[in-house]
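In this view, the complex is presented without one of its protein chains, the others remaining in place.
Letters A, B and C name the chains as they come in the text, with residue numbers starting at 1 for each one.
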Amino acid sequence: GGEPVLFSGPCAVESLDICLEIGEQVKAFAQKNGFGFVFKASFDKANRTSGGSFRGIGFDRSLEVLQTVGNTLKVPLVTDVHESYQLEAVAEVVDVIQIPAFLCRQTDLLLAAGKTGKAIKIKRGQFMAPEDMQYAVDKIRSTGNQQVCLTERGFSLGYHNLVVDMRALPIMRQFAPVVFDVTHSVQQPGGNQGSSGGQRQMAPYLARAAGAAGVDGFFIETHPDPSKALSDGPNMVPLAEMDGFLAMLKKAWDLGREFQNYQLT
Amino acid sequence: GGEPVLFSGPCAVESLDICLEIGEQVKAFAQKNGFGFVFKASFDKANRTSGGSFRGIGFDRSLEVLQTVGNTLKVPLVTDVHESYQLEAVAEVVDVIQIPAFLCRQTDLLLAAGKTGKAIKIKRGQFMAPEDMQYAVDKIRSTGNQQVCLTERGFSLGYHNLVVDMRALPIMRQFAPVVFDVTHSVQQPGGNQGSSGGQRQMAPYLARAAGAAGVDGFFIETHPDPSKALSDGPNMVPLAEMDGFLAMLKKAWDLGREFQNYQLT
Amino acid sequence: GGEPVLFSGPCAVESLDICLEIGEQVKAFAQKNGFGFVFKASFDKANRTSGGSFRGIGFDRSLEVLQTVGNTLKVPLVTDVHESYQLEAVAEVVDVIQIPAFLCRQTDLLLAAGKTGKAIKIKRGQFMAPEDMQYAVDKIRSTGNQQVCLTERGFSLGYHNLVVDMRALPIMRQFAPVVFDVTHSVQQPGGNQGSSGGQRQMAPYLARAAGAAGVDGFFIETHPDPSKALSDGPNMVPLAEMDGFLAMLKKAWDLGREFQNYQLT
Partner (left out) sequence: GGEPVLFSGPCAVESLDICLEIGEQVKAFAQKNGFGFVFKASFDKANRTSGGSFRGIGFDRSLEVLQTVGNTLKVPLVTDVHESYQLEAVAEVVDVIQIPAFLCRQTDLLLAAGKTGKAIKIKRGQFMAPEDMQYAVDKIRSTGNQQVCLTERGFSLGYHNLVVDMRALPIMRQFAPVVFDVTHSVQQPGGNQGSSGGQRQMAPYLARAAGAAGVDGFFIETHPDPSKALSDGPNMVPLAEMDGFLAMLKKAWDLGREFQNYQLT
């Protein structure tokens, strides 16, 4: 469409109150700055480094919260799934189903997701060459579902470090729309003694770079107090700064869009 | 124990006949060369690059074949699981449950696997620092199950290439016994137009190196005719060459064992 | 200053005629689009993959050509050096001395370059962490020379592939001004049977991304017919497209500059 899509929310469904607080504000910031908006929160942090980390408030309760947020704020919803059995219940509530990066090659999960008829958002595996994401897209399309997009969040350079190769954006846009994940791209996996660290200070640079290179949307996790967020706090954008961040981001996206057909011969 | 463990078989449960043929020969080669033996075959190739690739002969039929192989040859069995719902049926048939590398951080799958009471074999994610595999081991042990080992199969250097960092072996042996996966370490992910290529010619070098560095076992896929194997053929050891390969490998393992406590001050 | 600096020219000093042709046109394009301009050409391609590749037209002759270009077009000059003995003659002709990426840790070369009093432009080694470039800058400054800038051109992901980590730009700008090398960032080292290949089609994406992230200048090699350039042709911007490329680049740089002090708390 004519504007970029913002997927945003807290990382996890922490509570209804905090989801409504975040969703309401981000929705307003998105509208003001020219972004479409999809509310995001995870019902389960299913792949934490350590088994002792926060997981969530429960599957059923999380879906209830998501549904209430969607109904109250009149916004579409996205959440991620981890095993096929979750898809039926999730598809009743959300508009976009996200496939986590680690799971982007799980054929059954992709096929089952595709068959729900919901839009599917697949994160590039930290171990996947960008051009190989074509096969993940094909798995969704083989179900007759044409609503599929990809997400870039950096590839693993082994060892507690992720690098974003901006070449991945135009490569993957050959297959499907591409969302740039501002938050997980500045994650430092396992770099914080059993939980993942992050480099929030790098988010503006990578976000502007990705926008200018050209993408179709952005994924940003936010929280009123990231230091108290139950996961991914070190790499979130603070809620109070989202308005300014989006204003900046929109200018970068406009630049990328102006030159989206520019090519050297 | 006093001898290395060999996990070996065809990549996939192609048919009962071929499983029996391979299992019988490899069992004999293992005994002759001083290896313990666990028969391996996958009931489902659940994460193929492309959706069009061979998946398997079906869940129930595959488990029947595995059980027949175990009973006929009197050998323990290992297979891999992909979603939690598979665990109950799988645990009734096999002795060792393998967690695929992509799934090594799926907490639910690890916990459910641990709770079966079976031995659990976790492959290091291509995106995981070796020291972070401690958390995966801890997830299994948190269920009261102490039978857990790790497997090294190379880390992703992005982009159709895996590299084995031999430092991962002693790092991971601090947490649990470690198996070296000869076959997948020489895989070239997605490097073959939608299926994974491989470098069989590198297998002897990496296998000797890993054995000499020190490990507790080896994982080797084999087939009477790798060019006809339904997956991972390019990186398999041909069945007719397994005897000689194991003889070589045993010498490398003996060297690693002789110096397993050697350290510089 | 108030405008970005463009370092540009053919890769090598091929002939006086071609240097004048390129220099005159690029100078005009730079002025038109709001860039400062420094003419670049190498007197020697000293580190070609293969010994059989084109090296140059000779040290003395190349310096004569450079001097003529500088005098004729009234533009400052940059060229790269490879051993200390070259510095005296080179410093008499050029305004900026470039230290090649492979040589960025050669202390003697850096000190001797610093002592010439000329501005020094150091390329980040493909093997150097961005934060460690501080030590290279310090070596120059230890000679009393404060005119030093750094250049980003991607780091080695082993094996015929370079990746630009955009985080390197803000990290290195803490120490010195930073130039983004559009041409060598899309090089594929050794990927072309003994000479280096390239991905010109990726240049616009990386150039926009780097400009938007924020840099102080750009390095772009160009040629009227890149397919006939004596080195690095596959990754050059064709001369006839430089005007449009710079117009795009200026917009990206303007964006980066607008937000150069933007930070998340």
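Keep this in mind: a contact is a pair of C-beta atoms (placed from the backbone, for glycine too) under 8 Å apart; a residue touches a chain by one contact, two chains touch by 3 or more.
Source: prediction; values computed, not measured.
Across C:Gln25, C:Thr49 or C:Gln260, the single residue that touches the chain missing here is C:Thr49.
Mapped onto chain B, the footprint of the missing chain covers residues 157, 163-167, 169-170, 199-206, 208-214, 237-238, 241, 244-245, 248, 251-252, 255-256, 258-259, 262-265. In the full complex, the hidden chain is touched by chain A at residues 157-159, 161, 163. On the side of chain C, the interface with the absent chain consists of residues 46-51, 55, 82-85, 102-103, 105-111, 125-129, 131-132, 135, 138-139, 142, 155-160, 165, 189-190, 194, using the contact rule stated above.
We take it that only the chains that are shown with their structure count from here on.
Because chain A and chain B carry the same sequence, their contact can be compared by residue number, and over half of the numbers here are used by both.
If each chain is reduced to the centroid of its CA atoms, chain B and chain C end up 48 Å from each other. Inter-chain spacing, taken between the CA centroids of chain A and chain C, is 36 Å. Contacts with at least two other chains are made by residues 157-159 of chain B.
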